[in-house]
Every structure is written in C-alpha cells, then in structure tokens.
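Heads up, one of the protein chains got dropped from this complex, but the rest are sitting where they should.
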C-alpha cells in the first residue's frame, strides 16, 4: 500500500513547488486531453521530451518517479503486449494462430506504452510536488462555478481539508488498536479468507466508534470556536498566482501547439 | 468590589433521552479575574456545566433559570456574542485541532468571524508568540506533542480576546512537563489580561492553587469556597472523590502519630517553617 507513490508528497523546493496548485491541476488535465493529439513519432518524441523536462524540473531523484511507475508496470506491459500481438496492418513479420506480429502493432504498442508512462509521470509530478491540502484548495477553486448550482463548495472544501488532516491521526489509531488486539492474541495473517476478514472486526469497530467520538468532539470544538453553518467565512490560506504559473501554462500550451503542428493530419 | 462575570441561577439540565438530571438546581457566581476549579467524580456534571455556559446545551426550564455571562443573558440572540467571550480548551488535544497546520488552526476562529485576511496575518503570529509556538507556524498536527497541540488550542481561542477561559480537563492527557507549561501560560494570561479561568480538573496541586473550588457530586453543587475551606471538610472530600493536597496529607499523617499541626498552616513553606522551629 505504502509503495504507491502517486498521492505521496515529497518535500522539496524546486520551481515546480513554487507553482500554484490550480495551475498544476489545470495543466495536468490539459496534458491528458492533448495526449491524444500525438499520432506519429515526432509528436510522441515531443511529448516524451516535454514530460522528461517536467520530471527533471522537480529536482527529485529518478527513483521517486520509478516508484510511481513500478506498481503499474505489469498492466502497462500487458496492454502493450495485447496491442502488439492482436493488431495487424503494415508489414507482417510473424503469424501464428490468432497472434500476429506486424509493423503496425509494433508501432502502436510503443505509442501506447509511451502514452501510459507519460500520464503516470505527469500525475506523479503533480502529486509529489503538491500536498493533498493544496490539491484540495486547487480543486475548490476549480469547482467554484458549482456554487451557482447551489453546491456548498466552501463546506465541501472544509470537510475535505479536515478529512485530510485526520488521515495520519486515524492511521496511528489503527496501528494502536491492531497492536492491542494482537497483544490479546488476535491473528490477522493466519487462517482462511473468511477467518481473516472476521479477524479485522476487532479493529474496525473500535476505529469506527473512536472516529465517531472524534467527530462529535470536533463538532463541539468548532461550534464553540464560532463556526456557523452557511455563514460567510473569510480565508486565511489563499492561493497565489505568480509568474511561475504563467510559465507552467505557457509550457503546456506550447506543447499543445507543437503537437498540433507536427501531428499527421 | 470586583465585577461579576459569570452568574448561574437555578440551572438544571436533563439529557433528552434520560430522566435523570445531570445538573440539579445549580447557582453560583464568579468574579472577573478569578481562577475557579470545578471538581467532582467523572460523570458528576462538570462538562455539562461548561457546555451550558457557552450555549452548546440549553438549560431545563428557561423561565425559572438564568445564565449571565458578562451581564449578557444566555439566549438565542446572545449566544454568539457570549461565545466571543468564552474560549474552551478541551481534553483531547487531537480532537480540537481543526486546521491542517498550526497557523491554519489558529486562524479558524477568525475565519468564522469573517475577519479580513490582512488582520488575520497580524493577529495569528501575535497569539502564537504568546503561547511560544511561533517557530511551529507551518507545522502539521501529527508532528506536535500533546502539550504543543494544547498550546495551539489556547492560541486559537486567544484570537478573539476572550474574557473567560474554560479548561475542560485540558491537561489530563499531558505529561507533567506539558501540564506545567499549559498551566503557567494560563496563569500568565490570567494575570496580564485579567482573564477569568474555570478549570475542570483532578490535579490536586492545581486545585490547591486556585482562588475558589466548586465541588459537584451527582449533579448537585456541594460547596463553593476557597481551597482551605474545601480541604478542611473531610466528608466533602470523600464524597467528591478528591484526594488531599500533599501538605494536608502530611498533616493528617502527623496527627495520626500524635503531632497536631495548627489549622493556620496551609502551604509547604509554612509547614517547613513550623517543623523547623
């Protein structure tokens, strides 16, 4: 579980860390949309170069990114293999039963491979350089228009930020409860699947009741600190759009432009 | 005569799904700048009392009872004004930490009152300085000790300049060092800003240092008086499940061994002086 790097912030201070989460989220969305513009070796090369430059700009070790790709590597290979052997066209090199190895299959499977990897890399760039709280703030801004549809965006954002704040607390709590039950002889790794599922109950129930206590305590504390539902609240934490963010958007717009120019029409 | 800041008159409280009164016809007053300890068994109604004081709960029979905070009558109209005057530090350091970082948490009370950002940027570091947590401004709660979290909680209520601070067993989950830090910060605030302190506590030395002690047992107010008055009554102490402060324990043991110490001796220093005559 802890091996999945996507979603795990790594502290740093390169230029990408200074960027506004709104810009980074928008850029990531844009990237996923324009990736399908690439359709020949030039455009795929451009895509790869732009992605690698972004990766380098984070200032983090290549290992951090390899950790991001690793959990998906088998899925990527498997899909690429399917593409390789099940599509035909162009020159046919080899043929056996339903399997065909063709020049078309070879090229499309390479493209598919690149597409997967660059998406993972760009998402990793976003998540390793942006705290979950910043992402929540960024998403709140992006969702602002929904206010006009009576969606309580500010409340949702507060709930999200509190939930994120309590993730480490609940993780600690889980470890503590599990240890206490193991000390009482509980076994979480032995027995059949059903036995193991049952063994989790002594962890889940205390975790659930404790979370309820936390929620009630928190509600009491928030109310006595003057929190009122549906009231206008000012904001302490604000996002700041800077020149780096124009640079960020400019970079991806340039990529879009290049892809459009060099793609096969 | 000092100003009356809390006045509770004939207040009872019953939780909706039970018949038993948690508080039974309680009346008392507290003067501005006083430190009053609220003591009693777990479940004697202490926390209910604090929730009534800031309007989180509403007393039974509002016609014949009243709670005044700084001359304001507790009512639906006044409840938010009253909450501006009372800050509560709760028992569990984690369960009152709302913000993602120290500074965010401190700003929470200001955000709720729609204070402008430029004002917040001024106030937040000021109050963090008062509790000696400014260097931890950007720290996340999971990287703080219990005592540090409670200091942040104090900063979080200081932002609105409360007249009254209620400590709801605020130091019971801390180690001795954390507890002493919190108490000395609150003592300083009491002195400098003339803040009134109500402290629910089992800590006997803290009780002994307070101006007055309010003893609750099963929802009844047994007595409110100075620590001396309270500790002189043995049956009261037993009923309320309290232990005696060290000096009183020692006097008791010496008496048992035939050495009677005069009642006028109440502090360690006085007892040392007496024994070394």
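Structural remarks
For reference, chains read A and B in written order, and residue numbers begin at 1 within each chain.
By definition in this document, a contact is a pair of C-beta atoms (placed from the backbone, for glycine too) under 8 Å apart; a residue touches a chain by one contact, two chains touch by 3 or more.
Operating definition for what follows: contacts and distances are computed from a predicted model.
The chain absent from the displayed complex carries the UniProt protein name "Energy-coupling factor transporter ATP-binding protein EcfA2", chosen from "Heptaprenyl diphosphate synthase", "Energy-coupling factor transporter ATP-binding protein EcfA2", "Molybdopterin-dependent oxidoreductase" or "Biotin attachment protein".
The chain not displayed here makes contact, within the full complex, with A, B. Note that of B:61, B:126, B:175 or B:229, the residue touching the chain absent from this view is B:175. Considering the full assembly, B:250 is the residue among B:72, B:250 or B:265 that touches the omitted chain.
The chain omitted from view is touched by exactly one of A:48, A:210 or A:256, namely A:210. As for the chain not pictured, it touches chain A at residues 173, 176-177, 179-187, 189, 201-203, 205-206, 209-210.
Even with one chain removed from view, chain B keeps its contact list with that chain: residues 41-43, 91, 145-146, 169, 172-173, 175-178, 202, 204, 241-243, 246, 249-250, 253-254, 256-259, 268, 272, 275-276.
Quick note on the criterion: only the chains that are shown with their structure count from here on.
In terms of their C-alpha centroids, the spacing between chain A and chain B amounts to 45 Å. Note for the complex: chain A touches chain B at residues 133, 161-162, 164-165, 168-169, 172, 213-214, 217-218, 220-228, 231-238. Contact residues on chain B toward chain A in their complex (touch as defined above): 51, 54, 56, 80, 83-84, 86-88, 90, 92, 94-100, 103-104, 107-117, 120, 124, 140-142, 156-157, 160.
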